[in-house]
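Note that this complex is displayed minus one protein chain, with the remaining chains in position.
Up next is chain A:
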Amino acid sequence: MSTDQTPAPPVLIECQRQGGMAFPLRRPKISVEVAGLDAADRQALLHLVQAADLASQPAAFPAPGHPDALETQLTVAWPDHSTTVHFRDGDGHPAPLDELAGWVLRHKR
């Protein structure tokens, strides 16, 4: 057993987007396995996951129904559980959710 006090790091982050003025159909789900990252990327990702604080977010934000709003589904999986949140443009979700989603999408390109 680890004597470390920090919680176990996540093992997998998934991001999927749909909607927006350019993407009617669901785009492929992008997955990043934490084990496959080099030390710098892993550090950057852990910071973003911490800032996004998925555990404190509602599963979905009330959708105000803005035309052309992009919809994002973000999942963070730890060894023993996972959390998924849905958010859209202009629904008041915190910016760190966008930053984490953006990192995952950029990393896979």
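By our rule, a contact is a pair of C-beta atoms (placed from the backbone, for glycine too) under 8 Å apart; a residue touches a chain by one contact, two chains touch by 3 or more; residues count from 1.
The criterion applied here is as follows: contacts and distances are computed from a predicted model.
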Select, from "Neutral metalloproteinase", "Xaa-Pro dipeptidase", "ABC transporter" or "(2Fe-2S)-binding protein", the UniProt-recorded name of the complex's unshown chain. "Neutral metalloproteinase"
For chain A, residues in touch with the removed chain: 18-26, 64-70, 89-92, 95, 98-99, 102, 105-106, 109
